[in-house]
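Complex shown without one protein chain; remaining protein chains in place.
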Amino acid sequence: MSSTAADMRRDVPQAAGGAGDDIAVRFSGVAKRFGDVVALNDVSLAIRRGELMTLLGPSGCGKTTLLNLVAGFFSPDAGQVLIGDELVNNVATYKREIGMMFQNYALFPHMTVAANVGYGLKMRRLPRADIERRVGDVLALVKLAGLQERKPRQLSGGQQQRVALARALVINPRVLLLDEPFSALDKNLRASMQVELREIQRTLGVTTIFVTHDQSEALSLSDRIAVMLEGRVRQVGAPAEIYAQPCERFVASFVGDANVLRGRLDRVAGGEAIVALGDARVKVSAVPLTGLASAAAVDLFVRPEQMQVSDAPGPCASVGTVAAQIYQGGHVDLYLDSVDSVSGRLLVRLPGHEAMTRWPIGARVNISFDRDTAVAFPA
Amino acid sequence: MPRSSFQRLLDIGGTLVVLAILGFLLLPAIVVTLAAFNDKALLSFPPQALSLRWFAKAIAYDDFREGFGNGLIVTIWSSTIALIVGATFAFALDRYQFRLKAAIEGILLSPLVVPHFTVGLGFLILAAQIGLMRGYTIVVVCHVILVLPFVLRSVYVSLRNLDRRLELAASSLGAPPHLVLATITLPLLLPGLVSGWLFAAILSFNEFTASLFVTAQRTQTLPVAMYNYVREYADPSMAAISVMYIVATAALLTFANAFLGLGKVLNVEHGR
Partner (left out) sequence: MCARDHVGATVKTQPFLRSFVTPAALCALAFLIAMAAVLQYSLRAYIPGSLDPGGLTLANFTALLKPLYAQVFLNTVWICFLTASYTLIVGYPLAYALVHVRNRFAKSAILITVVTPLFLGEVVRTYSWIIVLGNNGFINSILLQLGIIETPFQFMFTRFGVVVALVHVTMPVMVIMLAAALSHIDRDYLEAAESLGAGRIRAFATVTLPLSMPGIIAGVTTSFAWTFSAFATPQLIGGGQVNMISNLVYQLGFASFNFPFAASLCVAGLALTLAVLSLLRLATRPLEKMGPH
């Protein structure tokens, strides 16, 4: 198994242009429209060799279009798409050396598993014996050894997905493209397939572009995430960075759960700003608040696990009444009614299960939060 | 009257009406079968004695034999040509943008509304002008035009139902366009192609009105030979050959239904 992985690992050539040039796929200034609909608007993005980059966004944001541009199903209207050093704007799909896994897997229904997986190798005119060996190896890698002669319709959803993955990997693609691959699986299977995919991707070191609209999937799988909206990339960064330092309202609200509270800008000092909320003074990045006058209204975004509740009297950010308790096993979600929340509700996530008895429904609580973990945007 | 028994009456009434209509559809086939096995030359019901002599006579009749042979030649050529022309054009219609697309499609579908005698007369005049009167060519060309709309529809519907992501997957795996076509598109279209060919063949073999215009004595097809026979003779050989016709057609259709799903294929003719 480890030897298989070694066989299949792409020898990463040392980039000629210097250390900073280890880029597998690059978009620069890419634009694409379909009729009157602008699908992509001046997108620039670099995907590093060996990383798993997730394109995350709501439907219609252009993430699938971006993926299809790498696949070569159509050309950009403007800008450049490069795979490695090669400009591929007008290179036909079949010459691109890519591997793609489709949302519905797109397994060839009239071929066996072996023929499906071996299809790309056959197109490369490999000797039959080589094809058989490599198909066997890759099926072992995805834990489907021995199913060569089955037809796709005789396989379960999870097995079909493994075949699709094996088929895309066996040709040693320069880039692996995954188009919402887990959307058709049920929740339990999805989680285990995600772990497995991540393992295989790490082992082989294959550059991967992953398209999803599921933010938790993106957070748990990615090396980096590009959050997209309305044909533009809004923020690129590691999952923790996207989660902790969203650069705009959309990213803050789309990725992870967030409470939005009404605050007031106290002062700006250097790169930092202080936001006042009740008795609390919260330090946030000043970048999104540039140009705002003192005392201007701002919306403070706070993650549920960064909030605390207490019944001890004293200074606090806000007060609320417990409206609902949801037991989640490892933690408890408390829903509070609070006038400071933009939606009227706040979600507080408390570890353990003590909160169930400690904060009964109807209890009045003081709310405070960890300093320096919030972000603020103009209201 | 209580509602439930009224409903039941409605059900029974409906069933009877449907059976009566099916009877109307089947009546000619039943009657012609009775006539074919009737020993007497004159039509009489019910038959007094049964015999196979009319079948023997029909099979031995030269015009029927030649008509059958001519019909086969014309049918195989025209349905095969129509399949190739129709399938390739359906593909272009589904995938591509090109000049005169709508015009060519409209012209090729128009034989569905242009009366066959007009089509026949047109090709007859054409044949006379370019000196193709006596050969199979003009008959085949005429039949190709007449069955093309059916092939076009049948293949087009199959193409629409084809998941294009399969072709994209194949090209992402390194298959150039001609191999995508050969290894993915064609095998998956096969049922549509077979049914398209089959319907074209049945329609061509049975085509009468236009054939009457474009065939010569030497190239006359079976329906034309049968028409000429009915005009001159009144014995039940014609019933015998009709029975063979009905049995062969019903068998082909049952086969088509079992293997290709007739219901699916026939949605084809709707919504033109």
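Labels for the chains are A and B, by order of writing; each one numbers its residues from 1.
The working rule: contacts are C-beta pairs under 8 Å (C-beta built on N, C-alpha and C of every residue); 3 or more make two chains touch, one makes a residue touch a chain.
Remember, predicted model here, so these are calculated numbers, not experimental data.
**Q** Specify the residue from the set A:N68, A:Q161, A:Q201 or A:S368 that touches the hidden chain.
**A** Within the whole complex, the residue contacting the unshown chain is A:N68.
**Q** Hey, which chain B residues sit against the chain that's not shown?
**A** 3, 7, 10, 14, 17-18, 21-22, 24-29, 31-32, 34-35, 42-45, 84-86, 88-89, 91-92, 95-98, 100, 103-104, 107-108, 110-119, 121-126, 128-129, 141, 144-145, 148, 164-165, 168, 177-178, 181, 199, 202-203, 205-209, 212-213, 223, 226-227, 230-231, 238-239, 242, 245-246, 249-250, 252-254, 257, 262-263, 266-267, 269-272
Operating definition for what follows: only the chains that are shown with their structure count from here on.
**Q** When the C-alpha atoms of chain A and chain B are each averaged to a single point, how far apart are the two points in Å?
**A** So the centroids are 55 Å from each other.
**Q** Residue numbers of chain A touching chain B in their complex, please.
**A** Interface residues on the chain A side: 71, 73, 92-100, 102, 104, 106, 108-110, 119-120, 123-124, 167-168, 171, 177.
**Q** Taking the complex as given, what residues does chain B use to touch chain A?
**A** Interface residues on chain B, with respect to chain A: 163, 165-166, 168-177, 179-180, 183-184, 187-188.
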